[in-house]
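Of the protein chains in this complex, one is absent; all others appear in place.
A, B and C are the chain letters, set down in written order, and residue numbers restart from 1 in every chain.
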Amino acid sequence: MTTRQPFAMAPDLRVSQWFNTEEELSLKKLRGKVVVMEAFQMLCPGCVTHGLPQVKSVFETFSPEQVAVIGLHTVFEHHAAMTPTSLKAFLFEYRFDFPVAVDEAGDNGMPKTMEAYQMRGTPSLILIDTSGRLRAQYFGQVQDLRLGYEIASLLTEARA
Amino acid sequence: MTTRQPFAMAPDLRVSQWFNTEEELSLKKLRGKVVVMEAFQMLCPGCVTHGLPQVKSVFETFSPEQVAVIGLHTVFEHHAAMTPTSLKAFLFEYRFDFPVAVDEAGDNGMPKTMEAYQMRGTPSLILIDTSGRLRAQYFGQVQDLRLGYEIASLLTEARA
Amino acid sequence: MTTRQPFAMAPDLRVSQWFNTEEELSLKKLRGKVVVMEAFQMLCPGCVTHGLPQVKSVFETFSPEQVAVIGLHTVFEHHAAMTPTSLKAFLFEYRFDFPVAVDEAGDNGMPKTMEAYQMRGTPSLILIDTSGRLRAQYFGQVQDLRLGYEIASLLTEARA
Partner (left out) sequence: MTTRQPFAMAPDLRVSQWFNTEEELSLKKLRGKVVVMEAFQMLCPGCVTHGLPQVKSVFETFSPEQVAVIGLHTVFEHHAAMTPTSLKAFLFEYRFDFPVAVDEAGDNGMPKTMEAYQMRGTPSLILIDTSGRLRAQYFGQVQDLRLGYEIASLLTEARA
């Protein structure tokens, strides 16, 4: 690709609570790294069996200096069933130990970050480049082969 | 086996709430059927990936006239995270549509049915014969091949 | 079931060579045991990924005094590719160590036992009761739960 596409900046995260991190994160703080963000709900089977284990694997495979992994708990249904209290136990029992943010509740039941990214549902996988631009957003299952390819592409373009 | 072993009666179920059934069930009402009971916690990964899909498969494979499947939600940790409200959404999202009982809370955090059966944890799989006697109790994963074998053994001995 | 159904005797095995057994087997010699026979081809993907591992599991789960497992290599296509020499290496590399018979070549490319049982293809799973009668014949994949159930049913009816 020789033409430069004008990629939009990724919307800021709107977060009410963080797990698995001592300091609050933000996309601005993560500049310089590729960000792999998994938007999920703890009671979404496709998230539990595929999406979350996949980003856990990303978290364990790549250097945290180069690739940041974030889980984003985007509850848009069964709100009373998926509270931060339940989420905390879920993350512990499944050994998901990468940073996880609770998406801030919105007025219409749809959380604010989810709305800003216009996500269609969960799981959604989002890739943000080292300059903070939104580069890919997938709804549903993404192949590991494809994800590894895209992470490397974003890292190597940053070095060039 | 030519000698008759004196099997004990299975302890009664102590239930605070039922899902997926119009009438409250009891072991007494289920006499005449083999009962396959899965004790689980909704945030126990081994229950979600193996135990519950296995009894869902039992529920779909065998005649409800012959084999009764019961899920028993035996919460002994993270109580605030696994309330009946969360359980209801969990059962719906995972399409677990066999009858599920909430084990009655005990004084020490251990629910009453779990205590009566002296279960070691979740998942636990329990087999009760057509006369209401406790015939097998497993902690952890059980092979489908073995489970199918045991269900048939209990059914055919009842016919004999 | 109180009525006795007139099940036909299972056709004899027509075998040109045996692997994994010191003595040649026959259905007559196996009377008194439930026989689980897997008709397969070593280059049939469904046999390699499902059928053969399943009967290997049967072989390891049940007592050889009660349940006999036989693999039957029914080559009806690619004959030059699936010779006994290739089969021997295949059984060794995959650690399939139950007795395996090579079905005797027929005149029309279809081996003789396969023809006698009128099998539709591979994998085919065949169940023979303790009296040598053909009780079930499946083409394609069979659930472990169902197979365990049927093995127990044939064993317990024999005891009755």
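Here, a residue touches a chain if its C-beta (ideal position, glycine included) is under 8 Å from a C-beta of that chain, and two chains touch if they have at least 3 such contacts.
Treat the numbers as computed from the prediction; the structure is a model and nothing was measured.
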Left-out chain, listing which of the shown chains it touches: A, C
Contact residue for the chain not shown (choose from A:10, A:44 or A:58): A:58
Touching residues on subunit A - with respect to the absent chain: 54, 57-58, 61-62, 143-153, 156-157, 160
Positions on subunit C contacted by the hidden chain, ascending: 43-45, 48-49, 78, 80-83, 85-86, 88-90, 92-94
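Convention: only the chains that are shown with their structure count from here on.
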Chain separated most widely from subunit A, comparing mean CA positions: C
Subunit A-subunit C separation of Cα centroids, rounded to whole Å: 50
Overlap residues in subunit A, where contacts from two or more other chains coincide: none
